[in-house]
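Have a look at this one before I ask anything.
Note that one protein chain of the assembly has been removed; the remaining protein chains are unaltered in position.
Coming up: chain A.
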Amino acid sequence: MGTVRDVKIDEYIEKVCSQIKFREVHQEIKLELKGHLEELIEELLSDGLSEEQAVDKAILQMGSFQSLGKKLNEIHKPKPEWSILSLSLIFLIISIFSMYLIERQGILPVTSIFTRSLIFMVIGMLMVTGFYLFDYRKLEPYSRHIYWGISSILFLTIIFGSQVNGKSYFSIAGISIDVVEISPMLFAVALAGIFKNWNWSEKVSALQGLALCIIPVALIISSGSFSSSMIMFVACITLMIVTGAGVLNYLSIFGFYSLTILAFVIMYKIQGFSVFVFSIGTSQGAGIHTDFVFTYILHTFGWVVSIVLIALIIIFHVRLLKVIGVAKNNYAKLMINGFISIFAVQYMWNILMNLGFVPITGIGLPFISYGGSQLLLNAMSLGLISSIYRRRNISSTI
């Protein structure tokens, strides 16, 4: 171990990296350049040069740290995924505009829906920016904490939370949070980290994996939200497929889910609620629901605008899928898979529901329907997706 040699190499590499503003790529660049210099020095040493000569020559051959650093800085300048961000901004603008009209026409018995939407939009944009700058890889070590944290909050909400029209709300300091509705997104973040290297072929761990999927679905069902349980179920199945869980596991969770729903329907039938699926879904809750904003848009702006909107929604998903393709980190890929499945179910079900093809449940149109906690959660996932895109070339975990 020649210490002089290490000091000189490190000094050179530090100087290169000091030119690169995006700090999160430093580690990989340092390793790569250091490996190169060491290999070069070894070769020069075997050519008969003295250690000092070899080090100096190797660094000289590397070229000036300024030009190397400058070029690397230019390449690693983070570029946001503008298409996804602008598409969601378009959705938000459509939302704000619709809320303005809805308020002016006095369709809903509330007066401040436009102002509230504006406030949530601003907070949402701040959240996107915040999560974009935040390194998503820092979340991974806390996956299990997030998972059990959300599970406990859900559990407590079901037992102690305020019940409004069969739906549980978590209230703290006068603000009621729709924990149930926002939980699938958070579970997706947690499960991405947990399932990253999951071994589904081993029996015990496969059973554990199944349990980890069933717990959130079961909790959400017992809270009384059919719509959120369906979203959670699809997200779980997606994560299982992507991590290669195998047919038997999909069938078990599918069987569990259909049996539970069936049991609920029968149970409620006995109690006189013949349309469980319908009644639970349409709960108005403590907030304001604009699940039929698509119908409103269709009536107010016509078919052309609605078809354009659907096209934009499809493009939005295609762009999200692209991010999976370019991201190198497996945790990141899984997380986006979860998000896409959640977005896709919400958009599809809501639009089909607006067009009258599927039963009415409490699923809103992401970014467009009014919904405080829901919008903020969508903003969070958008921010995390941007964070992943920004760091797509970094494969290492923290």
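Assume contacts are C-beta pairs under 8 Å (C-beta built on N, C-alpha and C of every residue); 3 or more make two chains touch, one makes a residue touch a chain; residues count from 1.
Just so we're on the same page, contacts and distances are computed from a predicted model.
The complex appears with one chain absent; UniProt names that chain "PadR family transcriptional regulator" among the candidates "PadR family transcriptional regulator", "Ectoine/hydroxyectoine ABC transporter permease subunit EhuD", "(Fe-S)-binding protein" or "Secondary thiamine-phosphate synthase enzyme".
The omitted chain makes contact with just one of the residues A:H76, A:R137, A:K196 or A:R390: A:H76. Counting the whole complex, the residues of chain A in touch with the unshown chain are 28, 31-33, 35-36, 38-40, 61-64, 67-68, 71-72, 74-76, 326, 328, 393, 395-396.
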